[in-house]
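Note that one protein chain of the assembly has been removed; the remaining protein chains are unaltered in position.
Letters A and B mark the chains as written, and numbering starts fresh at 1 in each.
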Amino acid sequence: MKNYGFSIVVLVVVAMIGCQSGDSSVEGGLSGTINIDGSSTVFPVTEAVAEEFRSEAPDVRVTIGISGTGGGFKKFSRGETVISDASRPIKESEAKACREKNISYVELTVAYDGLAVVVNPQNDWALSLTTEELKKIWEPEAQGTIVKWNQVRETFPDEKLTLLGPGTASGTFDYFTKAIVGKSGSSRGDYMPSEDDHVLVQGVAGDKYALGFFGLAYFQENADKLKLVGVDAGSGPVKPSMETVKSGSYAPLSRPIFIYVNSDAATRPEVIEFVEFYLTHAASLVPDVGYIPLPDSEYTEQLTKFRNFVKSVNTTSESE
Amino acid sequence: MMKTKERIIEAGLKFSSLITVLTTLGILWVLLSQSLVFFGEVSIIEFLTSREWTPLFENKHYGILPLLAGTALTTFVAIAVALPLGITIAIYLSEYASAPIRNTFKPLLEILAAVPTVVYGFFALTVVTPFLKGILPELATFNALSAGLVMGVMIIPMVSSLSEDALRAVPNSLREAAYGMGSTRLQTAFRVLVPAASSGIVVSVLLAISRAIGETMIVTIAAGQQPNLTFNPMETVETITAYIVQVSLGDVPHGSIEYRTIFAAGLMLFVLTFILNNISYFVKKRYQQQYE
Partner (left out) sequence: MNSRQKNRIKDRAFKYLGIFSTSIGLILLTVFIGSIIKDGIGRIDWDFLTNLPSRKAEKAGILTALAGSVWLLVMTAIVSIPLGVAAAIHLEEYSRKTRWSSFLEINITNLAGVPSVIYGILGLQIFVRTMRFGGSLLAGAFTLALLILPIIIVTTREAIKAVPSSIKEASYGLGATKWQTIRHQVLPAAGGSIATGIILALSRAIGETAPVIIIGALAYVAFVPQSPTDEFTVLPIQIFNWVSRPDHAFVVNAAAGIIVLLAVTFMMNGIAVYLRHRWQNKVNW
């Protein structure tokens, strides 16, 4: 019995020693805790902002979870978080849940995620695909029927088409199907899904006849193993890059990612400061984590949108 | 005075065991409350008999059989690995190995249980699958075989360590009696000790099976996310647990019918393991022996 007690003490002491990184308190300045949760796609951006914000306001504790866009909204609607990271817009059922708890919010776009369509480097025929061809490949009716390259375009080889893509519970899947097939979730079922984009990269890099789609950042990190396909939405093939996504010419596969901020923010100076910091610094931080920043004018627009939201919340509460 | 103290202690112990009942009630409440809403919208018949599981697609089917097949397949492979190896190791360490060997290898094997499942999952995907593809070119990138094999390795210590403890606890008098009659270690082990330790060994196997059925990360990472009604371990499958993780951590709105599918799937798993455990319990009771 004595021995157990001792080992527990040892473990606790080790844990305590780990707590030696003291918080250096700055005289004056902002303080408080900002709870954020939601999409793991948006997470890297919010993390980058929180990291830089630490030097601005060291006494403000920012915490970020990755429960998923759905889980994030659930917490958001219960007032458990102040900001929700979202890789898709809020759905009606989630908005309703917020209304029921008297939580009003503002939706802010913080970056673009370019969805790259990629093929194997040895693929010398599919240099570009039209959106109609993509639809032909991915729509539900393609299941079991469109199984060879030459069924997509006659000049393509008579070889088996191997398809890879993100998992069905992800915002990427939602967005791609909506943009290409026309309805969210409308897709063939016989492709190889994976939540892990590294696996998709490996899958395409290892198969000459493979085709896949995932975030641009994963292509950029593996550009030597993959080949980008130009997407033609009617005005010629466009390949995704920082410029084409930012300018909007890479369409329709540039998806916006969001943060939602609730009305609680309007009463807390540290949250207002954080969100403003977010929008003013996003342009420089977003590329660091593989996403594409909005044009500067749009960030200014979002900032104004936020400030108006804060004003409106404060005036409503004053008039109560 | 002594009596009161005894009574208090007994009450305290009783309370502790009731916690397990409370846990089950809690789990059932969570699963049932959402499942009932789900079954208000989807028929149980479809749930139990349809051969497709596509709640996240536009064309929705709600048949649980593909997910069940995935769970069953991976568990079966895992047990096929862990059971023979685990028991062989247990007998070897308990009856053949010298104390220094036993004292080194037993903790080393327990380390297998300590490796985080995330690590095992990636190991299955990035090392085991490519290796197996060399032997079996038909193997899919995500498959039940790699995931099952790695899961099996992970639960070997559950079978081996607990069985070994059970074997060592058998009184030496039995061993000595058997040797005295001229048995080899092998004969003693299989004819005398294993039956005597059967309670402990069966428990370790049941625990291992439960662990395999409930395992989440290894199958999520390596077995795949394509629900597939098959008995071929070389194909891509999705287990019930992988599906639950995929949806609960994904972008699906909570409170939607798609989200509620995870509770229906979880309930199915719970009911099945309950039936399985009931059967095993009665089988075990019939074959238990007691020695002194």
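Operating definition for what follows: a contact is a pair of C-beta atoms (placed from the backbone, for glycine too) under 8 Å apart; a residue touches a chain by one contact, two chains touch by 3 or more.
As the structure is a prediction and not an experimental result, all values here were calculated from the model.
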Contacting the left-out chain in the complete assembly, out of B:L56, B:L73 or B:L162: B:L162
In the full complex, which residues of subunit B touch the absent chain? 2, 5-6, 9-10, 12-14, 16-17, 19-21, 23-24, 26-27, 30-31, 84-85, 88-89, 91-93, 96-97, 103, 105-120, 122-123, 127, 153, 156-158, 160-162, 165-166, 169, 171-172, 182-187, 199-200, 203, 206-207, 209-211, 213-217, 240-241, 244-245, 248-249, 266, 269-270, 273-274, 277-278, 280-281, 292
Please output the residues of subunit A touching the missing chain, sorted low to high. 3-4, 7-8, 10-12, 14-15, 18-19, 21, 23, 37, 40, 43-44, 46-48, 50-51, 54, 61-67, 71, 196-198, 215, 217-218, 220-222, 285, 288-290
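Definition applied: only the chains that are shown with their structure count from here on.
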For the complex, which residues does subunit B have touching subunit A? 54, 56-59, 125, 141-142, 220-221, 224-226, 236, 246-256, 259
Considering only the defined contacts, which subunit A positions touch subunit B in the complex? 39-40, 66-71, 73-74, 87-88, 91, 93-94, 97, 140, 167-171, 173-174, 177, 183-187, 189, 192-196, 199, 203
